[in-house]
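Once you've had a glance at the structure underneath, I'll fire off some questions.
Complex shown without one protein chain; remaining protein chains in place.
Up next, subunit A:
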Amino acid sequence: MRYSSSLSRLSKLSTMAALLLSASAIAEPLSGARSAMLEPCHAKGLSDRMLCGRINQPVSTDNDGSDQGSIGIHFAVLPAIKPVYPNEAVLAFAGGPGQSAFDVAASFAHSLRYARETRDIVLVDQRGTGRSGLLQCDAMDLVTQFALDESSIDMSELIRSEMKACQQQLQVDLQHYTTQAAASDFEAVRLALGYQKLHLYGGSYGTRMAQEYMRQYPQAVLSATLDGVVAFQQSFAAMGLASDASLAALYRDCEASPACSKTFPEASQQLQQLITQLEQAPIHTVVRHPRTFERIELTLTRSKLQQALRFGLYSNSTRALIPLAVEKASQGDYSALVGLMLAQDMVTDLSIGVNTAVVCVEDWPFWTEENRAYYSDSYLGREWMAAVDSICPIWQLTPAAADFLQPLSTEIPVLLLSGALDPVTPPEGAELAMTRMRHAKHLIAPEATHIVASQSRCAPKLISQFIAEQSVEALDGSCLEQPLRQSFLTNANGIAMPTAPASIQHQNQE
């Protein structure tokens, strides 16, 4: 309920005391404690004023009576412009696992801008992320990272020792930081704010969190939009294959594009050659530090190349750079590749604790020989599984019950959105997730990558329409077919000229 109206009313109340009008303000019940716990706040990149608060939740969610203290769950409310539905809100779940919803408030505000016209947006930092007791360990700095030779050292040993140091530093029982454990925090925030019903919006891993919330608290949910869907049945290891498929699509696009195929006629062979070369021996070279401009060492390994490509595939803008970066790298110029490696910066704010808890409790225990072999087809999948195999035994966590892998069975209307070019959560994930959703619709944006709502101009409108109608029947996804791909860079400045260069040169000389 009305934390916004009650708060503004409260401020008026104090100023109005002199005018003896307070009697009218008391007409609506108002919990002083609830209003008092909200205070104005701002998130990065979003000028709009939000209202932030914190509730204490027990760390241990199972009823064994053990008292392990409490954890402060931080939440923020982006008030509706015109609160037509004060008893409803849109609850947005961030990705990761381990991302803070508050940190990406600007992105949610953009994707949900039409929904916000009439309903509040609520952002809760999942336990262990952001302002809800972030479980973070020191990450390797860029210079060390660039110089590291993953091929010559025992990577699993390095990961193990780093993880043990992290374990010492955090001193927490990660068992309480899983998807299943976190759901009750979201429910507690809903109750504290007094909303009767919620509309959910989840992006990436946030879709799994949203599905788990629906599983545990179906009565609280009116609708759910899942954008970049992670199905319960599917392991995170599938992202290796997804990334490969997305990269293959990119090279097909390059071949189909006259400018790209003309400039990089051997594009995909070049990439294969570079990978083969790095497989045999890494390249030791010196590059400029992307920020300090100092000369630093770069040991280019297959791992670094594939990770750079993987993160480059996330956005249409960096995708445009990939063929150029690969060609330059195979010619011995690594600047553009360093540029792509920068895209990895986005993972630095992830909660390593939550990420580990989710993977080691809800994913790793369920790997079979069969799907291990399947996911191993991809280099990234192999590399990731090897890392997880080193990490999880350290924490000694109890696996989730096997029925966690069951797809969500629900009557709640669900809108699933996928980008056909998504390198992590391709449309197949949504198809798996919706098998037992009885009122669901899956819309695919053919040229979108990860998270459709942040790219397509029409997706935010569709989400708002879906929330208003609480039905997928009338949704028309044809507007998602808008072109989103960008022209490939053919040199460091832009794209090649589509028209005959000679004539323009001539004109220029005049």
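Heads up, the rule we're going with is that contacts are C-beta pairs under 8 Å (C-beta built on N, C-alpha and C of every residue); 3 or more make two chains touch, one makes a residue touch a chain; residues count from 1.
To be clear about the criterion, contacts and distances are computed from a predicted model.
You can't see one chain of this complex, but its UniProt record names it "Sodium transport system permease protein", from the set "Sodium transport system permease protein", "LacI family transcriptional regulator", "Type-4 uracil-DNA glycosylase" or "Spermidine/putrescine import ATP-binding protein PotA". Only one residue in the set A:320, A:358 or A:434 touches the chain that does not appear here, and it is A:320.
Only one of the listed residues, A:80, A:94, A:229 or A:326, touches the absent chain: A:80. Where subunit A meets the omitted chain, the residues involved are 8-9, 11-12, 15-16, 18-19, 21, 24-25, 27, 40, 42, 44-45, 47-49, 79-83, 117-118, 287-288, 290-291, 293, 317-318, 320-321, 324-325, 334-340, 342, 457, 482-484, 486-487, 489-499, 501, 504-505, 507-508.
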